[in-house]
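Only one protein chain is missing; all other protein chains are in place.
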Amino acid sequence: MSYDRELPAIDKTEFLPYSGRKQDPIQRPSANYWQQAFRKLKANFPALISLFIIIGLLLFTLIGDKIWRVDPYAQDLTQISSPPSFNKKALVIPDKIHYQPVYLSNLEDYTVKTSSTGMSIIGTPTTQFIAFKWQPVAGAKGYQIFRHEYLPHGIDDLGVPLGTNDSGDHVSYLDALRLEPIDYFYSVIPIFEEGQLNQYSTIKITAANAIALGDAVGLGIIPKHQKMHYLGKVINLPAHPLGTDYLGRDMLARLIEGGKTSLFIGLVAPLIFVFLGLLYGGISGFLGGKADEIMMRFVDFIIALPFLLFMILFKVAFGIGPGESGIFPMLVALILLSWPSVARLIRGQVLQLKEMPYIESSKLMGAGVFHLTLKHMLPNVTGLLLVTFTFAIPSAIFTEAFLSFIGMGVVPPTPSWGSLCNDGIQTLLTHPHELIFPALFISITVLAFNLLGDGLRDAFDVKTKGERP
Amino acid sequence: MPALTKLSVLVFFLSVLLSSCGISKKETALNEKNQEISLALTTEPPKLNSIKSADAISFIILDHLTEGLLRYGPNQQLEPAIAKKWKLTKTGATFWLRTDAKWQDGITVTAQDFVYAWQQVVNPKTASGYAFILYPIKNAESINKGKLPLESLGVKAIDDFTLEVTFEKPCPYFLELVAFMTYRPIRKDLHQEWGRAYAADAETFISNGPFTLTEWVHGAKIVMDKNPHYWDKDSISLNRINIPYITRDPSALFNLFLEEKIATWITPALGSGSIKKALKEHLSLKKFETGAVFYFEFNHRDDRLTHNKNLRKAIQHVIDPYLYTNKVLGIAGNTPAYRLLPKWLIGNKKPLHEEYPLTPVTIDHKIARDYLARAKQELNLTTIPPLYLLIDDGGSNGSLTGEYLQELLNDVLGLTILLDKQIFKLRLQKQYQGEFDLTFSGWAPDYNDPLTFADMFYSQNANNSAQYENVHYDMLIESTYKTTNPKLRAQLFAKMQRILQEDAVIIPLYYSGNIYVQHPRLKGVRRSRTGSSINFSYAYIIPENITLTESNNQPEAMPETKKVMP
Partner (left out) sequence: MNHSSAQNTLKKYPLLTYIAKRLVSGLIAIWFIATATFFGMHMIPGDPLSSEKQVSPQIRKNLEARYGLDKPLLTQYGIFLKNIIKGDFGISFTQENRKVNDIIREHFPISALLGLLALFFASLGGIGLGALAAFHKNQLSDHLIMIMVILVVSVPGFVFAALSQLGIMKVNDLLHSNFPIAGFDGITYLIVPAIVLGLGTLAYITRLMRSSLLDIESADYIRTAKAKGLSNGQIFVKHKLRNALLPVVTVLGPAIAGITTGGLVVEMVFAIPGLGKYFVEAVQQLDYTVIMGTTVFYGGFLVITVILVDIFYGWVDPRIQVVK
């Protein structure tokens, strides 16, 4: 037998990787659990945006007050409940109200008539005060003064009854009751012994925005040493991008301050109860058997407590001492009632993990409890923990807001988004900005954490059974 | 596709449900044909048993259902009711009862019904919160403290229609008192038969007033119908008072009014937001001065810093009631208070504040700082430690006022004020245990006499939670117990008021007033500062076609109470 065919010569180069057309990579670059999760998260657009929003919110509350340097507690009674404003102007007027009540005897030029007419303004009408006088009415034993914000339709529609002058010759009135820079319609009705006649006179007075000299100095708008120079001049008031509240405090500054409270509760409470839950659930699952059963029964009991009812009960039971903000009792109540559901979740996961072959083999190789926990258990529950934590934040924030709504939240002057909402809800009809902004902050925060939670859940591929319905 | 059909049936059912509630128009504010009105309540009346009632809402409802010896008529004047005439002396009073006054089951109201009721009020077993209001009657206080038997109470039924009262001390305002809710009669037989259930439900309520309790769904609804057995039923024009809503939410109440579901509510008070909205809707606004005064009170216990008079004076010279009421509180209706006793209290003949004017405290930061410096010296302190201001979460602007005071005193005097905000019951407890430096408090009058306010600072008074103790003040109070001379009494009260100011016992802030709305065709609603603050017994509906201007001759301002002596 001869070999007529020779074996082809094999060159070394044949064994080199193909250098022509680039081949599609078949496998993904190797990545561990964390890298994978992070990659999935990066692909989830809403979750990513949410992450940025959350970072933004944290920055807003943490360093917001370094940028927006307005004292959240400083009151400005000249700008109460004012809507967002940037360059509001005000006339500087003296501190003391210069007003002398006008009596009939002071007014020689007025002839006595049978009906009150001829109302006229005294001095400059400003938002600090408006004064006016009228012609006396023969036989009147007094006058009643009304204020309207629209032109009255008739004697039944004169507006707010401001007050009564008890004598017929007292023919002037000083009104300082929370004035806005708008048109006012003042009406006067003479009162007679027999009652009142169907006659009234009305005057329209436009209030100019004004600030008292002392207040302007107090707020630091004008320098103290040359304050007299500004008297009678128009100055710029400090800007309030989100308006002011019922004591003229800057809403933006209060939202920053309130965010500290809300996010503190929202982050710290879940942090602690997730940790407690991890500890309890982990131990319970690890021990197994009778111990596990007893420990879980206890968890069941606490979960059976009606949450909101007990939240209120505990909040009241812990009490708030004088000068305290009420954050601490709320935190404790939240933690006391919330850790068990986390514990239950973790315990389930640990029980599952315990059955895993790699745990078994690790045990066979002599791994101790410490090694098992640190190397195997903990890394495998981290995803679940993170997701649980993220979803716990919105509910903690909501709980704070709810408690504030029923008046059992943080105590003034400490603001929180919830308490700001509660304050704002009273004036929803007239000053909607006082509700809308804090509500918006709560909503955005909750939304962001919810979306991030969704993203994390997908990324870590965990099934959260204990999610709130 | 069964599931889909089921779904569509459900959707159909749902839409029917939705549309049906859009059509049904059950409540209307006024029903002229049936002479019915609909109202809302802010809370459920907790106790409709007149011997135990202690709150404003129960008083209001009770005032429609029961009647005492005297009553307030349509114009707020005291007038005969169950008693047709009476005699008041320094040592006691005698009432002659009308013979035609009936309970709702037709049984006659007798003097024994009063004797039984009054004995039950002071019975320590009843534990009535308002027992003190019977203390002018002989032995009432001792019985209430368990020292004497019930029978020793100074009230006797001479016969079925004659009631004789003996006083513990002279009581010139006793006629006011017998119009009060706690003095109403109750039925011994039914009270004993029903026991605890007495006045707990519509079925276990017996009325002797203008209206009967027809329906009472707790927390939701109250219906009162005209009482056919009422002796004066001819002066009552309403057939029914419907109260289908019970809510505390001010905006819900105002919305119900705007929707013409209710004619007004009990007790109405508009906040600044609702007032603005009402102006926009061109609603007619009215004002009612509730009679209550609000103030800061210092703790006068020895171990408190506020025991120091100069510290109190320092704070007194900073707080400006005018600025506070107009700018901080800023709700129309309230008037700044510069003294304890409100303007409407009568002295000798004219209002007390006209007969004995009191110059308001000057607001001066320099004076205030001088006082503070002196206080620091006396107390041997370089800085004053934080002071605690006790407030509650009730609806009387506690937080607002507290936050304002905090900033103000910090700005002007460098004082640190810490707020202590508690739920109402806790606040009361802290207040009476003296765990505060300042409180923000209010006091509403129980009867039409300056004593109802001045009494609060009497060292022997259990309501003196600040434990203010001043021998001179006590002497003045005790003097009022001994005299019925109006001129002398007015002088005494003026002196007390001056002491309160000079000693900086309290810092008055405002007299509360409510701006309210009421259906323009509902007239004759009586409002008063004591007892039941609002009453619809004499209310009537003006027919729709009659122009409203005629009714405007009614005085807008409430006439002062006239004391009647037949």
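General observations
The first chain written gets the first letter, and so on, giving A and B; residue counts start at 1 in each chain.
The working rule: a contact is a pair of C-beta atoms (placed from the backbone, for glycine too) under 8 Å apart; a residue touches a chain by one contact, two chains touch by 3 or more.
Because the structure is predicted, anything quoted here is derived from the model rather than measured.
When the missing chain is restored to the complex, the residue among A:235, A:272 or A:447 that touches it is A:447.
Between the chain not shown and the residues B:198, B:294, B:324 or B:468, the one that touches is B:198.
If you put the missing chain back, the residues of chain A touching it would be 293, 297, 300-302, 304-310, 312-314, 316-319, 394, 398, 401-402, 405-408, 418, 421-422, 425, 428, 435, 439, 442-444, 446-447, 450-451, 467-469. Although one chain is not displayed, chain B still touches it through residues 1, 3-4, 7, 10, 14, 17-18, 20-27, 40, 43-44, 46-47, 49, 52, 54, 124-125, 127-132, 144-146, 196-200, 217-221, 244-249, 251-252, 255-256, 258-259, 261, 393, 422-426, 428-429, 432, 462-463, 465.
Basically, only the chains that are shown with their structure count from here on.
Looking at the complex, you find that chain B touches chain A at residues 250-251, 271-277, 279-280, 282-287, 322-323, 326-328, 330, 332-333, 335, 386, 388, 390, 393, 399-400, 402-404, 406-407, 411, 418-423, 426, 435-436, 515, 520, 548-549, 552-557. By the touch rule above, chain A contacts chain B in their complex via residues 73-75, 77, 80, 144, 147-150, 152-153, 155-157, 159-164, 176-178, 189, 191, 194-196, 198, 218, 246-247, 316, 319-323, 407-408, 411-413, 425-431.
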